[in-house]
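Only one protein chain is missing from this complex, and each of the others stays in its spot.
Going in written order, the chains are labelled A, B, C, D, E, F and G, and every chain counts its residues from 1.
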């Protein structure tokens, strides 16, 4: 069995790369999926469907195109990692966590200790809280290798 | 039919009261439910189960006790309103929105125009975006009265 | 048991009134629900959320507000009647029929014989095809009285 | 991951071929499925089960045989495209859209601007509205390539 | 809590009356529902929708009208009793049992010992096998009174 | 896509072989699954778990072992064929049909015209009624080849 | 809203009475349900269906009759309390906990600290761990009163 792992959240640090590299080094049976992480491409995802004067509708169209991807991949995931940086709003990450919780898909949160309190509801629904990507790699190693 | 309406999110302004008063003035067939909005009571919800040294576990216990309430009431709702203030993190509101989206429960977002962009994924899953509580009242009036 | 009956489709003839009057005359245990049938009110359902220059977005906002109502009431229905006039497009009626089919909610179609062929996929998913509202009343009488 | 894309609706223009050719040219990881598009074959799908005097039953039998195919393939789809020509009734396309909406499967509508108003409920449930098959190709490219 | 009990199957003996009388005598909190048990009325349930030359289509129309009732009531049941007489085919009773099994609704079979072998698959999915209606009453008494 | 086809019901004629041979001759993308059709082996499926004095418990144990197989394979099926001979009780076939109906899995009935009336509820839930295995082959050909 | 609370597990102490009395004293909007707690009655629940020589079948019949009650009531519950005494096996309590976890129904465990380790998987799926019935009362008070 190949485990599908969805990587949700912050796009400003190298946490995805560190998790992927760590799993690859261990040759774990995992396949990573996730949203489009190129910020500009993501914001422009609906532009080819016609220009909009209002920012709300441009965002709406792009977000819906992005949701075709994210909804499908989230629903295909066996496990997810939801990453919160300490300074951004990242409401989409919390939205994904709520979606995962309702689906019953186990997820791991990845964030620093300084945002424990505002993330308490999200952490309470998570299966684990990690502070470093390498801890996530260790969880994935244990879970997929079974020893 | 009495419509059950879940009011999720920000606890620092009077938006809940304005929606409830507006609906009451119109005698709409709605019943409001929601989380505990007393911040201190909410943070202390698990304290009677035993003291914790680490803030993480105190938060974890209280959040899980709160989740017994919120999860049950969210799943009982016909419609929800998710409110975001412009300055707080409110990851629990975004978490609720994701949970509602996965359940297929229609929800309305309530926030100012200055946070359209960070909320674009949440708004894209919503059935309406309102800026004032009175607009929410008007939606609830129309939806429940059917005219 | 009160049976909830959703009445979907055409708004240009008196079929709803005839079904409701017929059931009332027999004192059947049924409660009727349905979309907003005032065409202008329906088209304007989202106008109070802000004006739109493009007809697409005005329609989009109003349709989503209407969907809060219709989706909730369709999901609450025990049985539905889906009415097609012979001359209109009524894609929303066919959309409702598909939604009901996926939910597994039994529905009755109500239309003239001249549109049997274009409605064949919808009729194939229906539990009955009636040509007159009074036939629908007779089905509801039999189904709810059980004799 | 190969994305399964259901192509629903109008059979009188080359929109399916243009989408398929466009995706093939880009070597996208998509597999297309859909209904039988040979009109006469579709109408005759149940004829070998015995002749019928009444058109209603001939249509009923053929539509049910067709539904074995369409229902199974729609439920297997990750994404769908629902095409409406401007002049036909195409109630089966709107029926498919309702079915997809109830399943929570994201779909894209493809139609001209002149039928925005009668399609407003369908568009409101869609993730995107395209006017040209090439716009659909671009959405599928973005969604499956993730950049 | 009032327990809804669906009574499925044979219509040629007084088993329904004996169960209902027994529960009434004990004042149990149960409400009985079931199919139309008037054989002629049941066969004619679709006749008012238009005459059919072929027996297959007359049966088909009436069975579908009956299914609006039975499907809805079966899905509303907390418990069901499925009765098989020793001499009739009663495929509809076995069909109901399969439907109940798939829904996960507990059911009790009621039949004589001489048809244990042909009913083995149905009995294996049941929660109890009773031979007399009074045994069913005793199960319902115990289950609803809890002592 | 390989279509999984469950073959349920009568074990006293060669209908399974005729369907399988017909599909093989056409090289259709189908995989057949079904219950154990060796009558004695099926009746003895639980014997190795310990002898029973009462026929009821021997049947119960064997039926449950068989159900591990049948339930899993039925739930894996895309389409099913349910065969009824004219003289046997075959309550397990009707049970399977009810189970399939509740799952929403399309099924085809295969039986002679002399048992139309007792099978009317089962046929009403089916997508097609065939009288010859070769008609089933033709349905499977059309459905899987799409032309 | 009246909250339905299922009380599962140990029958040798007065924990049920203490929870019920505590909630009654506070006039909480809760309704308690649960299994039959009369040990002899529970063991004999199937005896009236006929005597059995083997203890296994007597237990099997009684357990299935009991399951008609417990399965229905567990599925009706908004919240559950699962009690483990320190000395008994109580596999049915752990079974109920697993059932609740799969349904997504929140549950509270009630047990002493000396069995934390063998109950770790059950506690990990619970929303709270209480050691005294009065702590459960406090959770129910907070959750249902919302303050």
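Here is the rule we go by: contacts are C-beta pairs under 8 Å (C-beta built on N, C-alpha and C of every residue); 3 or more make two chains touch, one makes a residue touch a chain.
Note that the structure is a prediction, hence the values are computed from the model and not measured.
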- For the full complex, which residue in G:78, G:96 or G:138 touches the chain that was left out? G:96
- Message: For the chain not shown, which residue from F:17, F:38 or F:112 touches it across the whole complex?
- Response: F:38
- Task: Over the whole complex, note the residues of subunit G touching the chain we left out.
- Result: 55-56, 59-60, 62-64, 66-67, 70, 84, 89-103, 113, 115-125, 129
- Which positions on subunit F touch the chain that was left off? 33-36, 38, 41, 45-46, 48-50, 61, 64-65, 67-69, 71-72, 76
- Query: Footprint of the hidden chain on subunit A, which residues?
  - Reply: 1, 3, 78-79, 106, 108, 127-131, 135, 138-139, 142-144, 146-147
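Basically, only the chains that are shown with their structure count from here on.
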- Query: What is the set of chains touching both subunit B and subunit G?
  - Reply: none
- Inter-centroid spacing, subunit G versus subunit F (mean Cα positions, whole Å): 40
- Message: Two-or-more-chain contact residues of subunit E, please, as numbers and ranges.
- Response: 64, 67, 129
